[in-house]
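Shown next, in structure tokens, is the structure this report addresses.
One protein chain is absent from this view; the other protein chains keep their places.
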Amino acid sequence: MRHLTRIQDLGPEGVEKILAQAAAWKRQAPGPIFQNRLLGMVFFNPSLRTRTSFEAVMLRSGGHAIVLDVGNGVWKLEDRVGAVMNADRAEHIKEAAPVLSRFADMLGVRAFSQGGGDEEDEQDSVINSFRKHVTVPLVSMESAREHPCQGLADALTLRENFGSTKKLPVTLTWAPHIKPLPKAVPNSFLLTAAAAGCEVRVAHPPGFELHPKVRAEAEAYAKATGGSVTYTHDQEEALEGSRAVYAKAWGPATRAGHAPGDVAALLASYSGWMPTRRSMSLAAKDAIFLHCLPVRRNVEVSDEVLDHPSSRVVDTAENRFHVQRSILQWILST
Amino acid sequence: MRHLTRIQDLGPEGVEKILAQAAAWKRQAPGPIFQNRLLGMVFFNPSLRTRTSFEAVMLRSGGHAIVLDVGNGVWKLEDRVGAVMNADRAEHIKEAAPVLSRFADMLGVRAFSQGGGDEEDEQDSVINSFRKHVTVPLVSMESAREHPCQGLADALTLRENFGSTKKLPVTLTWAPHIKPLPKAVPNSFLLTAAAAGCEVRVAHPPGFELHPKVRAEAEAYAKATGGSVTYTHDQEEALEGSRAVYAKAWGPATRAGHAPGDVAALLASYSGWMPTRRSMSLAAKDAIFLHCLPVRRNVEVSDEVLDHPSSRVVDTAENRFHVQRSILQWILST
Partner (left out) sequence: MRHLTRIQDLGPEGVEKILAQAAAWKRQAPGPIFQNRLLGMVFFNPSLRTRTSFEAVMLRSGGHAIVLDVGNGVWKLEDRVGAVMNADRAEHIKEAAPVLSRFADMLGVRAFSQGGGDEEDEQDSVINSFRKHVTVPLVSMESAREHPCQGLADALTLRENFGSTKKLPVTLTWAPHIKPLPKAVPNSFLLTAAAAGCEVRVAHPPGFELHPKVRAEAEAYAKATGGSVTYTHDQEEALEGSRAVYAKAWGPATRAGHAPGDVAALLASYSGWMPTRRSMSLAAKDAIFLHCLPVRRNVEVSDEVLDHPSSRVVDTAENRFHVQRSILQWILST
């Protein structure tokens, strides 16, 4: 049985297959490939694009989706093994996952970082608890460590704009925010772009390092595909000549052990990292701008960048539909 | 591309077309006219009838609907141009509207008055921000200024009960409530009834005037259709001989500049405006009673009026289905 909760489930070869299938089906829709298929979607966190695009994929392919919001009309769910469940979580994933597997043909789960730090995120306990206890294929709709559907949509946009991603210089730049955000999206862009053979440049202020295991995994993909990954604290250097600029806020590396007040001050001290047209002017003339959305305008990215013709944020959101159709078909195949 | 967010999008001629189509399809259902069509519904406010009737329209016509509750499983949305988004609204309509347009064939938005007063309601910024940024047809599911689907359902009920609405004497009467409610429903009844040629009498206590632009628009429709609009502070006078009594609570005209405590006292001072069977006895013998629902029994309208055979509140709710099927077909046509 196939699951897709991390890029590692695909590897560079699987990434190629998903992207090729998604591109082909974007040109010509495959018809009712999910006829009589039911996707159960379990959200621990909010969503606009993810739930709409997954539901649209199912409905436009002859199938259906059921949407559940944990803690909002649905019992809160426990993931800890051996827990004495005497607090607010009324049901364990040990029951919820196999029960939902009896009603749906496949399940999707969204479970963001719970804010316990990078090591906890690396464990990714909620999605992994589902992975252990489901009896049908599982897809991640973003978990603590990764957001593979987003990474694949980003890569599809790169392919569409530049034909090939082989050695394509792309920059993932940290961006400011009012609070420390999870690292699933930057992790996934990094992993997918490396798996797609890009020359990936990651720029962030000191103290915002991605997890060593994520970086090692990206390095391995780059080695396999002829791509590369480099890191810098100098945003301008990273942008120079880049064909795509991916901006995303994320929180500091928790190994640094900041107090909450320090984090706010830290984030504020780097407000100059917000991409503007001036930043974009350092990139290649035909550079495109990417962001996963939602984006806080004039905090994380300036209006002028988002409203510029070089922005591909809406096209990339649409690509979520196309890669997800391809992903669901893949997890349903044996 | 067609949108329907205000009666002005239709004008008296368009109102006739929607009503005729709705009546015809109520007699004989048109079959799967929305096959492979997807309606995306975005709610900033609660709903019972609206979301159920729109979903039912789509499902019973071969299509599907996706329902999103803003701030409840979906990011809160910003509508202000140029906003520095450092508060609780994580996504801008500038992104949300075009993104949802990529997944759905048409969008519906419900965005009530935000309570900033009549001038702000007249701007209707949320629905108009969607209108500006969608790339598919848009339908209002009630906004600050209007609730056109309700107005059209009301008019359909009038037609069904009296054959013609030409010069039909109908009364829109203010009714009491525990809080100042938005004016979208009274505005829409007034505009639609005027566009349908009724002799509309509006009764409300002093200080509860509808917006001058809404009144001017109603006046223009009445002139075009041979109808009329009159205003009075005397409920009994307005009811006399009326064939339909439409009761609805709404807040005071904000130009009067009441303090919140004054408003509560003001509303309480007019509790005698609650329609009873005695009020109905002043109307014509065959007069019907209308309300958009939800209604607070024994505050806004008495049990005896709602439970009387002359009440058409449930029939009118059903007519939401019929006019909306007609409306969606209209916005999808070019």
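Read from first to last, the chains carry the letters A and B; within each, the first residue is number 1.
The rule we apply is simple: a residue touches a chain if its C-beta (ideal position, glycine included) is under 8 Å from a C-beta of that chain, and two chains touch if they have at least 3 such contacts.
Just so we're clear, the structure is a prediction, and the values are computed from it rather than from any experiment.
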Absent-chain contact - pick from A:A29, A:A90 or A:A268: A:A90
Which residue of B:P30, B:P46 or B:G116 touches the chain not shown here: B:P46
Touching the absent chain when the full complex is considered, from B:I33, B:A83, B:A220 or B:L293: B:L293
Where the unshown chain meets chain B, residue by residue: 43, 46-49, 51-53, 55-56, 59-60, 69, 72, 178, 293-299, 303, 306-307, 313-314, 317-318, 321
In chain A, positions touching the absent partner: 36, 38, 40, 64, 66, 68, 72-75, 78, 82-86, 90-92, 94-96, 98-100, 102-104
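Following the convention adopted for this analysis, only the chains that are shown with their structure count from here on.
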Distance from chain B to chain A - Cα centre to Cα centre, in angstrom: 40
